[in-house]
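Shown here: the complex without one of its protein chains, the others still in place.
Up next is chain A:
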Amino acid sequence: MAEFLSLHDAVARYVTDGATVAMEGFTHLIPFAAGHEVIRQKKRDLTLIRMTPDLIYDQMIGAGCASKLIFSWGGNPGVGSLHRLRDAVEKGWPHQIEILEHSHAAMANAFEAGASGLPLAVLRGYIGSDLPKVNDQIKFIECPFTGERLAAVPAIRPDVSIVHAQKADRNGNVLVKGIIGVQKEAVLAATHSIVTVEEIVDELDVHANACVIPGWVISAVVEAPAGAKPSYTHGYYSRSNKFYKDWDAIARDREAFTAWLDEHVFAAGQDNGDTA
């Protein structure tokens, strides 16, 4: 049964130093408010998992929260590089981080395997790619029925997954709508989960096949209006493409980044003050 907590208390309880954390949302419903709370609470040594690290992990890596990143596409969508990620990988600032990179197909399968309680995911993948040479988490197995060579990757089993969604009812049942990414898989794969929502309502008002995550598989539900900005929440607000473009200049420069972090994350309390 989901507990209704403040963002501060949910992060303080479930995101511990050294934890493996997946904060998902496939360029939609990115849980920025929660990411900023992790930064404010100065969590350290996290293994961060996300298919598309996006600005949220660029900010958390730049703020020194991460020691390891598992990902499959690490750019600023439509704009270019994630400069804080690159600075950490290429120059070791603020410190060196280890990276493990996959393809999207492998990570999506690994989330699904985690949700399915399996130790591994099997896919027809990575044929001819150099990725298996640099990621020891990619292996190949032989199909016991056909003999076909298939890729295998370990299931993703985060200590805590954090996702954003449109709304929850008063029992903590959550509706996810639009581009649903791996939101449900991330929650089900994790030991603990935090779901931030735009609003808490009396009735979810859904059709029979809607993507609903039942409250009894969620650890904590947090009301966080605008909690995905500057990404977007389908039906509530659109993506601030301007912020994604502006981020390029902010993140290029360590001083500009640090000043931005001080003003828009540390000084902003629990408000998600980064929106354009």
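The rule is short, and it goes like this: a residue touches a chain if its C-beta (ideal position, glycine included) is under 8 Å from a C-beta of that chain, and two chains touch if they have at least 3 such contacts; residues count from 1.
Just so it is clear, contacts and distances are computed from a predicted model.
Trainee: Just go with whichever of "ABC transporter ATP-binding protein", "Heme exporter protein A", "3-oxoadipate:succinyl-CoA transferase subunit B" or "Formate dehydrogenase alpha subunit" UniProt uses as the name of the absent chain.
Mentor: Cross-referencing UniProt, the chain left out corresponds to "3-oxoadipate:succinyl-CoA transferase subunit B".
Trainee: Among A:20, A:47 or A:72, which one is in touch with the chain left out?
Mentor: Touching the chain that is not displayed is residue A:72.
Trainee: In the whole complex, what residues of chain A lie against the chain that is missing from view?
Mentor: Counting over the whole complex, chain A touches the hidden chain at residues 26-28, 51-52, 71-75, 77-79, 81-82, 85-86, 89-90, 101-105, 108-109, 111-112, 123-131, 134, 148, 178-182, 184-185, 211, 232, 234, 238-242, 244.
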